[in-house]
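One protein chain omitted, others in place.
Let's turn to subunit A:
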Amino acid sequence: MRTTRAVLALALAAGLATAACGTGGGSSAPGGAQTVDITYIADLSGPAAVYGKPYVDGAKFQVDQINKAGGVHGRQLTIDVVDSGTDQKQAVAAMTAAARGDADVVMYAPIGSLALPMAPIAQQSKVPFIVGQAASKGITEAGDHVYRITTNDIHYWEPLIARMRDQNGVKSMAIVYASDNTSTTEVAQQLPDIAAKLGITVTDSVPVKSNDVDYATPAAKVLAGDPDGVVMMAVGPGNASMITTLRQRGFDGVFFGGASLAGGALVPAAAEAHDTYLATPFVASDQLPWASGVDFTKEYTAATGSAPDNFSAGGHDQVEFVHQALESLGDTPSDRNALNGALATVASKGFAGATGDPVTFADRNALTPGVVAMWDGTKLVLAPGQTTGLMAPGTS
């Protein structure tokens, strides 16, 4: 806690020092045309690289698409990617440099504890800052220049559990969560109330640690309650380890969860992860309930040769959010303040993104409908029978 405060204080001081330095406004491209400069700080190495890389891939894809279509009112978008190494100090240093430099807008994904000290620097420097994932409290609360493009998992839990009850016969559930992760711990604390509201019994709440070395013990604890379903909120390989261990010991119920089951988290469990469901803002499918998501799936797959995931969809929407803001500005030169004003306007109306149509905002936090994805043994697919999203439009 003391360390976090110290980092925040340092971040604030760095932000104040740089506040007057950078004004953005883009830079001149060869030939005199102005560019709009995005600095993307991402975890491309370290433990969160598995999530950071697809965010950047999605953002780069959309930058290319916009530039190929002629840019925005003659202006091309540039994207400068900086690796934070999943390290708080490196992330703060990169944010400080971006705020001091010519960046018109800064983006980051996906860890909340890294975004947390970056947000006040962006706010003090008046540079628009758009984060992906990063569910920790206090990020968008830093001020009116900070936006979050990925819907917080907590919005999806109630409809997800209701679906598990209605369609998979879940009457009791155990909760497995990473107790050394703020986001999963916060959700684990709220789930018993949601379960009680839906008439579901919570048999046990079992904490595990990131990089744990023993999953047999928590598995035994889960099995002692004989639940119909298990909420999985471990981190990284812990999810696959826990699922595999439970299956080996005879558990044949359903697993369900949120973002921690996305990306490649279920790949090691392979067939053992059958009957695993997760609520997600996006899954690659031509059956998504919103057309802009289907279009994104097709275009991304055609351009890159691989299907997008929820993280690359988030990266796409970060850039598309800026694109829509620039469109609304028209030919007006866009400094940071003008761009932030335009972002606020777009946020108030919503825009068509990969993760929803419209992507709406509440207090600068995106709210998108979400869907239920299921594991088919090799990849995530859209769970059957979804003609609408998990949340009705405008729900919070």
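Here is the rule we go by: contacts are C-beta pairs under 8 Å (C-beta built on N, C-alpha and C of every residue); 3 or more make two chains touch, one makes a residue touch a chain; residues count from 1.
Just so it is clear, contacts and distances are computed from a predicted model.
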Given the options "Multifunctional fusion protein", "Branched-chain amino acid ABC transporter permease", "Aldehyde ferredoxin oxidoreductase" or "Putative zinc-finger domain-containing protein", which would UniProt use as the protein name of the unshown chain? "Branched-chain amino acid ABC transporter permease"
Which of A:244, A:287, A:337 or A:386 contacts the chain that the document leaves out: A:244
Given A:71, A:110, A:128 or A:207, the correct residue touching the omitted chain is A:207
Over the whole complex, note the residues of subunit A touching the chain we left out. 45, 47, 49-50, 53, 179, 206-209, 211-218, 220-221, 236-241, 243-245, 248-250, 263-265, 267-270, 272
